[in-house]
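What you see is the complex with one protein chain gone and the rest in place.
Chain IDs A and B follow the sequence of writing; residue 1 opens each chain.
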Amino acid sequence: MSDRLLEVRDLATTFATAGGPLPAVGGVSFDLNQNETLGIVGESGSGKTVLSRTIMGLQPRTNVTVSGSARLNGFEVVGASEEAKRGIWGTEVAMVFQDPMTSLNPVMRIGKQIDEVLRVRLGMDKAAAKARAIELLELVGIPSPVERYRAYPGQLSGGMRQRVVIAIALACSPKLLMADEPTTGLDVTIQAQILNLLDRLKSQLQMSVILVTHDLGVVATRTSRIIVMYAGRVVETGSTRDVFQNHRMPYTRALLESSPKVASHSHTRLQAIPGRPPNLMKLTAGCAFAPRCAYATERCHRERPELTAAEGPGHAFACWNPLPTTRGAS
Amino acid sequence: MSDPRTPLLKVRDLSVTFGTKRHPVSAVAGISFDVYEGETLGLVGESGCGKSTTGKAIMRIVEPTGGTVELEGRDITTEKGRALRQLRTRLQMIFQDPISSLNPRRRVKDIVAEPLDCWKSVTGDERERLVQDLLSKVGIDPLVYGNRYARQFSGGQCQRISIARSLAMRPKLLICDEMVSALDVSVQAQILNLLEDLKNEYGLTLLFIAHDLAVVKNVSDRVAVMYLGKICEIGPSDTLYEDPEHPYTKFLLGAALEADVDSPVHGDVLEGEPPSPLNPPSGCRFRTRCPNATEKCASEEPLLQEIAPGHQVACHYPLRTLARR
Partner (left out) sequence: MSDQLEELTLINRPEKSRPLGLLFWICVGWVGLNIFGAIFANLLPLPDPLFQNYSAINVGPGIHHLLGTDDLGRDIFSRIVFGSRVSLAVGAGAMLIGFGLGAPLGMLAAYRRGRFDAIFTTFMYVLLAFPAIIATIAVLSFWTPRALVKIIVVIGLASVPLVYRVIRTATMGIATKDYVVAARIQGATDTRILFKELLPNVAPIGVSFLLIGIATVITLEGALAFLGLSVNPPTPSWGNMINESRTVLAQNPWLVIFPSLALCLFLLCLNFIGDRLRSHFDVTEVKL
């Protein structure tokens, strides 16, 4: 397939810690096509953030082992030198982080921060860079961009700062935008604005987007496919509709049912998942979710299920005792 | 007030002003509401709307600059010293950051026993028994974890310990300030269910402050919506969520992200951002972003008025009456 942008195969990231090896990502494979929006969903410690950073080639220089492969538009990220990776950052893939305040330099005018990227990476001259920076600020919906060009990050609200971060990410027209919890910590109304913006930019600029989040609400209407992660592994993947409505892995269902809904009545009892996410340093040979799973059998504790295909296109789940399919029934 | 019950907590014209005399920031600008015995009142709003400050002002963690807060008929705002400390044990608060809520260098059972030790209300074996009871109530095994230090626990467990501590003195009112927003969904559900159970068991009244609309609806009997230091709407949660009367409430609900593929992709997104509380707009504080605003909204501040039993809205043009026209 020629429109394949990203191919991830058996990607694993292990940190060496004082307490022993910490397998943050334990063998993940998936593909991403051009112009596609993929959601990576998981709770804290599920490995979603480490996975996204590993794909970016952003991992600490020491105490970490990465194996497997992540090919971005033909470029193998795993094992690539810092120098080579610098060649793809910005132009092939760019990242939007959760906290806009820490990804912006607080003592530098925002215009300069965008200019710098343009001049260093694209070799633009001063005037062209400024014109392009203002254009970018306008593109991400910052009102009066000419004045804001001279503002410091501290003078902007959280939502505006996140827009600036997106503008910087878009500076070199990346083919893939990796957004790690881009709206966490923002107010609901601002959250909606930012997600709408990402949606608009995606189709306007013909990008692919990976949306990493813990919030199922964020990915429900914004993605075409979803990967659900638990304890460093993919436990279910498929089209957004399949994952939401025809999930087979009990964890996916538990995740969906445990979050309160605006539509349901007050005092509706929530279906909580008992226990808490496992300690990655003490993973057993079985399914990592088994200790919290209502359907777990003896086999689940002994043997880890691999991803098996379900009916839907690209739909797969890792479970020995999957939930019955609702496909075709409704 | 149409409710025949007597309120447990009566807040009248509460205001909190920060900053200097020359540049006052009015975080809470004169709000009034009641919390009835045994109910849960949800307080929602976006960051900077003053919901957390309201909770802290009720506890007198920040000093109110005006208004009164009456708990069972006693005005908290005028109490001092030991009387204030004693009155405060009737109401307790749970904070957003579970890790920072517990002293990392103290043992769990000592943390839970802290209120008891402060007041020397129970000692010795009875203290031990009560602590064990409280810890088991919140799902922490006292024999396994009682002697551990707080720093060894996860966020959800820390929040459980915080709840146990807050219940030690048998308070009437529990103020929950964003108590689940730092937790993962799966843990969040556990804590919300636990809170619901304990509320029934201990006969608690809750003031539940949060930004997450779905969470607030789940726990609340009534909900108050705040915007820029003012309450714009207050009413029974099901009614308020189904038929919001204030335009802001409607936008807020429209922006809430539902974990549902068929939920509409937001058509009406509230544009812009809230104005600075340093320089709030005249009249209605929402008028600068409101699609229905008129000159009247700029000149005259809408007051909270009852439009249905128990449902109050501070708007010159409530949505229902607007639709009728």
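Just so it is clear, a residue touches a chain if its C-beta (ideal position, glycine included) is under 8 Å from a C-beta of that chain, and two chains touch if they have at least 3 such contacts.
A quick note: this is a predicted structure, and the numbers were derived from the prediction, not measured.
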{"item": "Residue, one of A:G19, A:G74 or A:P324, that touches the chain absent here", "value": "A:G19"}
{"item": "Hidden-chain contact residue, picked from the options B:M169, B:L198, B:A256 or B:C297", "value": "B:M169"}
{"item": "Absent-chain contact - pick from B:N103, B:S276 or B:T321", "value": "B:N103"}
{"item": "From B:M59, B:V108, B:L240 or B:L270, residue that would touch the chain that is not displayed", "value": "B:M59"}
{"item": "Chain not shown, touching residues in chain B", "value": "59, 61, 85-86, 88-89, 92-93, 95-97, 99-106, 114-115, 118-119, 151-152, 154-155, 162, 165, 168-169"}
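Here, only the chains that are shown with their structure count from here on.
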{"item": "Computed distance of Cα centres, chain B from chain A, in Å", "value": "32"}
{"item": "Contacting residues of chain A [partner chain B, same complex]", "value": "43-44, 157-160, 187-193, 195-196, 214-218, 220-222, 240-241, 244-245, 254-256, 258-274, 276-277"}
{"item": "Interface residues, chain B side, partner chain A - complex", "value": "46-47, 154, 156-157, 184-190, 192-193, 196, 211-215, 217-221, 237-238, 241, 251-261, 263-266, 269-271, 273"}
